[in-house]
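I have placed the structure first, in the form of structure tokens, so that the comments after it can refer back to it.
The complex appears here without one of its protein chains, the remainder shown in place.
A and B are the chain letters, set down in written order, and residue numbers restart from 1 in every chain.
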Amino acid sequence: MNDHATPQSSPEARSGIVVRGVHRSFGDFVALEDIDLEVKPGGLTALLGPSGGGKSTLLRIIAGLDYPDSGTVEIGGRDATFLPPQRRSVGFVFQHYAAFKHLTTARNVAFGLEIRKRPKAEVRDRVRELLELVHLEQFADRLPSQLSGGQRQRMALARALAVQPEVLLLDEPFGALDAKVRKELRDWLRRLHDEVHVTTLFVTHDQEEALEVADEIVVISQGRIEQVGSPAQLYDHPANEFVMSFLGPVTRLGGVLVRPHDIEVLTDERAGAVQVEVTKLLRVGHEVRVETRAQDGSTPWVQLTRAQVAELGLVAGGTVWLRPLVATPFPADSSRTPEPVPA
Amino acid sequence: MSLVAQVDRATPSAFARGRRPGELTGGASLGLGIGVLWLSLLVLLPIAAIVSTAFEDGLAGFWDAVTDAEALSAIRFTVGAALLVTAVNAVVGTLIAWVLVRDQFPGKRVLEVVIDIPFALPTIVAGLVLITLYGPSGPFGINLVGTRAGVVLALLFVTLPFVVRSVQPVLIDADREVEQAAASLGASGFTTFRRVILPTVTPAVLSGAALSFARALGEFGSVILISANLIGQTQVSSSYILKMIESQEPVAAAAVATLLLAVAVVVLVELDVVQRRTARRG
């Protein structure tokens, strides 16, 4: 950390996170089981998984807000396993903002700098710079209670960035916001990261958020890492049924898991196609959800556009044949056993 | 005619009488009348009587009464002791509230109940209780009867729960993540306490301290046994007022009483201001 730096860390100062063999249990409940993870320097990585899956615990262990039963955490090449949060050089952003309610926006952002006893002029300049970065210049003198949820979270981000952390950790940062603000902040975080380039790890249970924002996604469930990869890799080549069903809609066709938009609807029988009866046509916005019943009793559904439905002349009660457009990347009975993960 | 009134008229059944929420009905007005009459007979008239008696002999009479040597020394001692007790309570009460909220240890529930004893215990019993332990036949050989320290001890006893009970709920509601945020920004435990926790609990500490100050200022029952009521030394204002009314000197009694009343009103108003300001911060 140098005194005259701007929010942008220089490329050589970028540092990654290395987690090795981390285990954490609360009584009988195993929150994390032998977690090995490398977060690339300068990246924007999402920890994705269902709630209670251990992703927040992992983030808190990296931040020093909790400690592992065994295993190590390295930040920027230094062993940080037992360092207190004060000495880790991490910025942490909480789901519910954790704003200092008695301080103005500017004083909130200045907090970390004031504690480090930086000269007043420097603090003032940095705070102004950061408030500009998060578009809160005109709210500098407001109290957190006078800001909206989205503004508060941007303030929290500026506050975390003020001390130039080596890594930025965000715990469900947009979880408490309504859908529209959430979408805006997502785009904004992406752009902010393109400007600041600080190694960023954020926790989310929203697969859309992870797919849209992150360079790399780590899927965690039941205390284990299921898969690590880029959004495209994960979506197109999920390691197992869990990852596939968590990342997007799935349906089961002839015992195989398929994405409902990767199904071909045929009006005549062909090789590899399954005969089904159309039970219901459900219009959702611009798309149509075609619900069917196969002879084995399963109920696969297909996602089509209105034009496709009209072209195929689909009606409830009619008979059609369904065929997967892409091959399933893993055997049908791989169920939930995680594969060895290529980093 | 306003739109609201038109809507009211147009809406049948429940709003047939056109009453807006919060407007007094006949029954409520009667109830309010009785309540206000009761308050007047019980509180307003007696207080008016005190103030008017205090100034019965004019401003000069009031001034003479409160600057009488005995009265003055009682007032000085009472205010001084109340201030000291309030300061101790602000610190120790906050500390106890902290321990009750953040610490876990066997017997915590018992401690919770013991804290309430001074509120529930009759003051005269509280005085007796303290004398048994800190009186002439106490097991520690410390005799505080007839000393100013004894009076302060009694005041500490009866005011113990004020700050604790006012700070406790604020600490329970306090967002722990705010403290973690401070830690991850580099603040040490002490810095976090000073810059984050203290500003959050300060309004609660102030309101608890104000209540404890008002209580200490007017305390009588717990003090009389341990103070031995030594004029010029351990006599508190309340004892002085009682002595004056019993020796048929209503003006002297009412004058000092008015002074205590005025302080109580100031403290209550101050408290209201603090609470309003806190409510605004949200």
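In the analysis below, a contact is a pair of C-beta atoms (placed from the backbone, for glycine too) under 8 Å apart; a residue touches a chain by one contact, two chains touch by 3 or more.
The rule is simple: contacts and distances are computed from a predicted model.
Enquirer: Can you pick, from "L-serine deaminase", "Leucine-specific-binding protein", "Sulfate ABC transporter permease subunit CysW" or "Radical SAM domain protein", the UniProt protein name of the chain not displayed?
Expert: "Sulfate ABC transporter permease subunit CysW"
Enquirer: Just list which of the chains on display the missing one touches.
Expert: Within the full complex, the chain not displayed touches A, B.
Enquirer: Please identify which residue in B:87, B:125 or B:198 touches the non-displayed chain.
Expert: B:125
Enquirer: Going by the contact rule already stated, which one of B:35, B:80 or B:232 would touch the omitted chain in the full complex?
Expert: Of the listed residues, the one touching the omitted chain is B:35.
Enquirer: List the subunit A residues touching the unshown chain?
Expert: Contacting residues on subunit A, toward the hidden partner: 66-70, 82, 84.
Enquirer: Which parts of subunit B are in contact with the chain that was left out?
Expert: 13-14, 21-25, 27-28, 31-32, 34-36, 38-39, 42-47, 49-50, 53, 92, 95-96, 98-100, 102-103, 105, 111-125, 128-130, 132-134, 138-139, 153, 156-157, 160, 189, 211, 214-215, 217-221, 224-225, 237-239, 241-242, 245, 250, 253-254, 257, 260-261, 264-265, 267-268, 272
The working rule: only the chains that are shown with their structure count from here on.
Enquirer: On a C-alpha centroid basis, what's the spacing between subunit A and subunit B, in Å?
Expert: 52
Enquirer: Considering the complex alone, what residue numbers of subunit B touch subunit A?
Expert: 175, 177-178, 180-188, 191, 195-196, 199-200, 281-282
Enquirer: Flag every residue of subunit A that touches subunit B in the complex, lowest number first.
Expert: Residues of subunit A touching subunit B: 63-65, 84-88, 90-92, 94, 96, 98-103, 111-112, 115-116, 143, 145, 156, 159-160, 162-163.
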